[in-house]
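One structure is given here, and the rest of the page talks about it.
The other protein chains are all here in position, but one chain of the complex has been omitted.
Should a chain be cited, it is by its letter among A and B, assigned in written order, with residues numbered from 1 in that chain.
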Amino acid sequence: MIRQAFSDLFERLGSTSRRGIRPATLRESSLRSRIMPTPIPRELILSLQHYPDTSAKDVSSMKPCVEVGEWVAKYQLIAREKGPNATRLHAPTSGTVQAIEEIPPAVNGQRARLAIRLLTDTDERELPLEPPSDYRSLAPEQMIQLIEDAGICGMGGAGFPTATKVRDALEKGVKTLIINGVECEPYISCDEALIRERADLTVQGAELLQAACLADDCVIVIDNAMPAARQALKEKLQGSAIKLQVVRRRYPAGDERQLVKAVCRREVPNDGHPTDIGVLVQNIGTAVAVYEAIVHAKPCISRIVTLTGSALLTPKNFDAPIGTPVQHLLNLCGVNENQHEFTIRGGSMMGQYLMDQAAPIEKTTNCIIASNNAEIPEREAEQACIRCGYCEQACPAQLQPQRLLASIRNEEWQDTVELGLDDCIECGACAVVCPSRIPLVSYFRAGKEIHNEDHSAQRQSRHWQERFQFHQYRIKKNQEKARSAKVAAQSAGEEQGFSRDQARMEISAAVERVRRRREALARETGHGEEKS
Amino acid sequence: MATLFSTIIAAALVNNLALVQLLGVSTLFSFSRQFSATVELALLSFLVLFPAACINLLLHALILQPLGLEFLQLFLFVSVSAGITALLGQQLVKLFPLLARRHIRAVLLMCSNSAVIGLSFLQSTSLSSLPIKLVYSFGAAAGFAISLLVFAALRQRIDQGSSPAALRGVPLYLISAGIASMALLGFAGLV
Partner (left out) sequence: MTPLAENLFFQLLVGGSLLGSLLCAIAWGVAGLRKRLQEQRFLVDRINSILPQTQCGRCGHPGCRPYARAIATGEAINRCPPGGDRAIRRLSLLLNEARVPLDPAHGEIESAKVAVIREAECIGCTKCIVACPVDAIIGAAKHMHTVIASECTGCDLCIEPCPVDCIDLVERAPAFRYWSLAALATDPLSGEPCHD
């Protein structure tokens, strides 16, 4: 009680809730209509590089298990994970595999990656699903297996495989499960639309997730700018043990760490995950997908995507099959070509410019913004830092962006580590408030990139050091062995010296052997000479 | 007790050795850009300043003054501080190889540091009682260490800020040292 009062006081006094920024809400236009089912496009492009890790070396993190020319049914498994950081992929509809080839990168900094091109047919013939007879009596491990089979990954944007996360949470033991329905990016409305229209699935998904990770309690967190969703959730939550919490709408309140702090009033250690303090955070969209996976055994083949921006005639949310080309969705909304200058994938704060309109919707794509410079201005020339301190007030991670900037510009990497560059969540709040228009967050991303390079170089050099030490050890051991062998040979010689007869016999035998060999050799060469 | 307190404050802030009395200013400029290394250095200079000043004052009060040998004081002060520095240096190399590698030049510099000598001189001529003098040396040494730390942090920012090419480096250090010493003058009304 007193502790609560104190932490409330401290929060009032400063740290999180006042940090961050409050951008304008631009969600209304896309929320005017209901979620729209997407007509199946002619071709689906299913990227095999699932994890949005731009530094990944491999062109794919999944292994296709279909062949070119093969016909696949809806829900059929078409690719398996290669490593721990990937999920499975299922066919969103029936059709023929046209090609398995590299597609160009969707955003800057990404590499070319492998994808399956699926030519769809109109019959939508599906594999029969085999839902568990009584999903309420499933053990946690069975539920997690179902989640894994369905290929679900975090729908919030990071895209970490949900099964791995839940399993980890189950092993470590979590107290609180947080379902993240906070939407802090100005444009994205897919979570709000989802709650508004499928609140019952959300709640049931949350319950199932809670059962899967054996959390003591579960909280659904939404922000205070979504009244309709709040109403819907409230109705469905009646009589349920799940709590509803409403947080103030600030950017980046939906960030995992911010959310944990707002709900549990505890900070996630800077080198750890929320599970380290007994918290598991899952996105709303993930909860719904989990519901489908456990109750209907339905794999994750579609997701809700917001299409918005001033260049669209009718912005709306789509229930789009994974692999739908962005262009297809844009066409469905109607594009005002005069106004359309660029497309952004992701939100206007964290998103990136889409380079290829034919790029597919992936499991982590939550928003597509078709816009122009007047609405979302591109980068301007930066001015000198005037040390106004606005960035420092905005930073939700409580860093000092201006000092970080100075040390990155001067390439003082030691200082950047001490100032906490690795704790920057790259939210971009500092860059938005900076009156000098300094693209602070870009500097921090650049700095992190160099840090990572440094780390891998150091790992490499440690490895080399170990090998060098082993090399020296090996040489030393070989020398010792040779020496001891010599000593042994000597002492053996001495021992045998006692029986002269045997020695004499051996010597004469050896002489005999050599003589015979020499003769044979002479014969041979003589032969050879004769020949030549 | 209150006198002790105000003596310490006076020594550390109002009459700060480095920034107000301008003794041992070279130390401020010649040392590390890195804050963590400067912490070591500040400790070190405290460890030289305080005992050296104490020993000097004691020798002055107990030996030189009774015997009327005050003309020997410079000789005495220098040799005491050099001796302490040499002893410390030896131990340093043995116990703290990294610190010794980092600061060996600083240690050598400190043996004839004007701060040590100046502190001893000023106090040997002051009229206050011996205990007060000793407390004053404590405060002065602490103040010196603090100004080292403050200046290291300051230097870090100066080096990283974008400044006109003509002022970069030592000119800016000097200017900021001037401003810092003016700021310390503000403490004059405190005691």
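Note that in this section a contact is a pair of C-beta atoms (placed from the backbone, for glycine too) under 8 Å apart; a residue touches a chain by one contact, two chains touch by 3 or more.
The structure displayed is predicted, hence computed values, not measured ones.
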{"item": "Displayed chains contacted by the hidden chain, counting the whole assembly", "value": "A, B"}
{"item": "Among B:His60, B:Arg102 or B:Lys133, residue touching the chain not depicted", "value": "B:Arg102"}
{"item": "Residue among A:Tyr135, A:Tyr251 or A:Tyr443 touching the omitted chain", "value": "A:Tyr443"}
{"item": "Interface with the unshown chain - residue positions in subunit B", "value": "1-5, 8, 31-34, 37, 40, 43, 95-99, 101-103, 162, 165"}
{"item": "Footprint left on subunit A by the chain that the document does not show", "value": "54-55, 108-109, 111, 378-384, 408-409, 411, 414, 439, 442-443, 445-446, 449-450, 453-454, 456-458, 461-465, 467-468, 470-471, 474"}
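Note that in this section only the chains that are shown with their structure count from here on.
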{"item": "Euclidean distance of C-alpha centroids - subunit A vs subunit B, Å", "value": "54"}
{"item": "Residues of subunit B defined as touching subunit A within the complex", "value": "34, 156-157, 159-162"}
{"item": "Subunit A - residues contacting subunit B, complex", "value": "384, 403, 406-407, 409-410, 412, 414-415"}
